[in-house]
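Mind having a look at this structure? Questions to follow.
Only one protein chain is missing from this complex, and each of the others stays in its spot.
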Amino acid sequence: MKIKEIQDIIVEEFSLFEDWMQKYEYMIDLGKSIDLIKPTNKIDSNLIDGCQSKLWLCAELKHDKIIYTADSEAIITKGMAAILLRVFSNQTPEDILRADLDYIDQIGLKEHLSPTRANGLVSMIKQMKYYALAYSKK
Amino acid sequence: MKIKEIQDIIVEEFSLFEDWMQKYEYMIDLGKSIDLIKPTNKIDSNLIDGCQSKLWLCAELKHDKIIYTADSEAIITKGMAAILLRVFSNQTPEDILRADLDYIDQIGLKEHLSPTRANGLVSMIKQMKYYALAYSKK
Amino acid sequence: MALDINKIREDFPILKRKVNGNDFVYFDNAATSQKPNKVIDSIVDYYKNYNSNIHRGVHTVSQEATDAYEGARTKIQKHFNVKNSHEIIFTSGTTHSINIVANGFKDLLNKNDEIIISGLEHHSNIVPWQMMAEKNSAKIKVIPINKQGELNMEVYDSILNKNTKLVFVNHVSNALGTINPIKEIIEKAHKVKAAVLIDGAQAASHFKADFQELDVDFYTTSAHKLCGPTGVGILFGKEKWLNKMPPYQGGGEMISDVTFDKTTYADLPHKFEAGTPNVSGAIAFGVALDYLNSLGFDNINLYESSLLKYATKKLKTISGLKIYGDNENKTSVISFNVEGIHAYDIGTLLDKFGIAVRTGQHCAQPIMDHFEIPGTVRVSLAFYNTKKEIDKLYNSLKQAISMLS
Partner (left out) sequence: MALDINKIREDFPILKRKVNGNDFVYFDNAATSQKPNKVIDSIVDYYKNYNSNIHRGVHTVSQEATDAYEGARTKIQKHFNVKNSHEIIFTSGTTHSINIVANGFKDLLNKNDEIIISGLEHHSNIVPWQMMAEKNSAKIKVIPINKQGELNMEVYDSILNKNTKLVFVNHVSNALGTINPIKEIIEKAHKVKAAVLIDGAQAASHFKADFQELDVDFYTTSAHKLCGPTGVGILFGKEKWLNKMPPYQGGGEMISDVTFDKTTYADLPHKFEAGTPNVSGAIAFGVALDYLNSLGFDNINLYESSLLKYATKKLKTISGLKIYGDNENKTSVISFNVEGIHAYDIGTLLDKFGIAVRTGQHCAQPIMDHFEIPGTVRVSLAFYNTKKEIDKLYNSLKQAISMLS
């Protein structure tokens, strides 16, 4: 599926929630259910800077697509990471570089992506784009 | 004449002025007319700290009374100094130590004696009192 | 006289706002305090009526500003019972104050000298000494903390010796709220002729310290922690120390004579107040102290203690909740974790309920290392908080935990 399509699905999913609590419960569930990263990849060199909870990000190229995996000690951060990875992972570097984040705005979670918020997600997105850039030049 | 009497005379004199301009013209005249200090005493060791214009103060004891002399580059400061010396000079150290400055308030020139004003007059008064203290202990 | 909290809350406009649709509950007072109208009004009054650069000005407005600025210094002097007003230096905050002293002692110490820091310190009180020790090779020793988050005074006794030149301890720990036995620390330090700097950033909003009675050598605090504005604080230093220390910054005000060959430094306090100071900030700081004194520190203390007791008792009933530094000598801070849940998650959900707490290391990583935790949730109270707000915290916390478990 293309990035835009996945984003639209996510926006639709979130439109069903009636209040922030349902939304957060969903994020927390995402954070809990998804096993995002291989334990062997939970190493310091995969750590993202500037966050209150540890946040790891990994990327590998498979069949011209980047598979991202991530994990966080904080479950809400992990849930947010899951929402980001669902869109970006398993896409071509070029598509990833072109992708925007408007859907995060639309589902009302933009606050988590403020550059001044200490959760590391903005740095994580930057890092994902760097990986995409690196792989696109190969 | 006693300090209090001189102060009363000054207050009376100033009560005749109708506006600040007359008052300042009088001060300036005082500053101009009175030759306050011997040129040989205009030396750095007689300088008062913390003023925009140089201000010198001298004290000597004659017949148990202190004769103060002072001078300043700025004429208004010199005038103010003259008003202060008229009261304090030629008095006994004890009377000087006891004297207050309410008359300056009464003649409406208190602003010149603010401790934060850069004219040195507050330091000069302090210095006059120090001299009085020193002589009273002799 | 008991405080009328509802009336007091009227003084703080921000307490009326909503956060995420809920009434705002501010439990981040250790980070910064909220400001009463009087303080805000004094800033407006300054800028609307008598803003001017101070000192050396002969015009009326400059005089008014100077008098208000120096008047604030006198208020602070009186509040802390300081002997001379020139022993109060206006700084941009505690961090700046501490750096003045660390810089000052750089040249006064050498490699045989030792300084003692407590293990309960905020980064502001660690890094300057490390930077100093890099230059003069003085040795830094640490008073460790025990399980209750208190200083181990036996170790203090054992590391204190005739080479000790300085002891640095905060009055109240920002991460745990522990009140340190500063009187005892000072007395013992003075026996070996060491100077003592007390970092009062967390203490000054809770109690009134008497510097002469404490016989403290240096004391620092920030206005923004005690209902005053940002960007201003003080360094108190005994005259003899301030005279001994070299100036920290060069600039206007702090010199009495400048030529290209040589510069003579001005008298205290100007020697340490280079450049245009935060005039409106200093004045508003004085107004903040007036405000707090009008409530009365005894009253503040009494009320805050009862709040702390109430909150501690209530939070402890939550299963899996662990308070760090749960000791008898503490004030207004509850630092905790809930088993299996990350502090960040709790903070994020509490915010959704309108409750502001701080999460993380609280600039005190060594304390976190001591407890082997990445951080805590910190609830810090002020006199304008209420039991009702604590109830709301309790309920929201329970709900957050159930969402996160």
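For reference, chains read A, B and C in written order, and residue numbers begin at 1 within each chain.
Following the convention adopted for this analysis, a contact is a pair of C-beta atoms (placed from the backbone, for glycine too) under 8 Å apart; a residue touches a chain by one contact, two chains touch by 3 or more.
Remember, predicted model here, so these are calculated numbers, not experimental data.
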{"item": "Which displayed chains the unshown chain touches", "value": "A, B, C"}
{"item": "Residue of C:Ser92, C:Asn136 or C:Gln399 in touch with the missing chain, whole complex considered", "value": "C:Ser92"}
{"item": "Given C:Ile5, C:Ile140 or C:Ile373, the one touching the chain that is not displayed", "value": "C:Ile140"}
{"item": "Hidden partner chain, touching residue among C:Thr60, C:Ser137 or C:Gln212", "value": "C:Thr60"}
{"item": "Contact footprint on chain A, counting only the chain that is left out", "value": "52, 111, 114-119"}
{"item": "Positions on chain C where the hidden chain makes contact", "value": "13-14, 17, 19-20, 24, 26, 28, 31-32, 34-35, 39-40, 43-44, 47-53, 56-62, 92-96, 98-99, 102, 117, 119, 122-124, 126-131, 140, 142, 222, 224, 229-232, 247-255, 257-260, 262-263, 274-281, 344, 347-348, 350-351, 355-360, 363, 365-366, 369"}
{"item": "Touch residues of chain B, complete complex, unshown partner", "value": "20-21, 24-25, 28, 52-54, 73-77, 118-119"}
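Heads up, the rule we're going with is that only the chains that are shown with their structure count from here on.
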{"item": "Of A-C and B-C, whichever chain pair has more C-beta contact pairs", "value": "A-C"}
{"item": "Most distant chain from chain C by Cα centroid", "value": "B"}
{"item": "Where chain A and chain B are represented by their mean Cα positions, the distance between them in whole Å", "value": "78"}
{"item": "For chain A paired with chain C, centre-to-centre distance based on mean C-alpha positions, whole Å", "value": "39"}
{"item": "Distance from chain C to chain B - Cα centre to Cα centre, in angstrom", "value": "46"}
{"item": "Residues within chain C bordering two or more other chains", "value": "none"}
{"item": "Of all residues in chain A, the ones touching two or more other chains", "value": "none"}
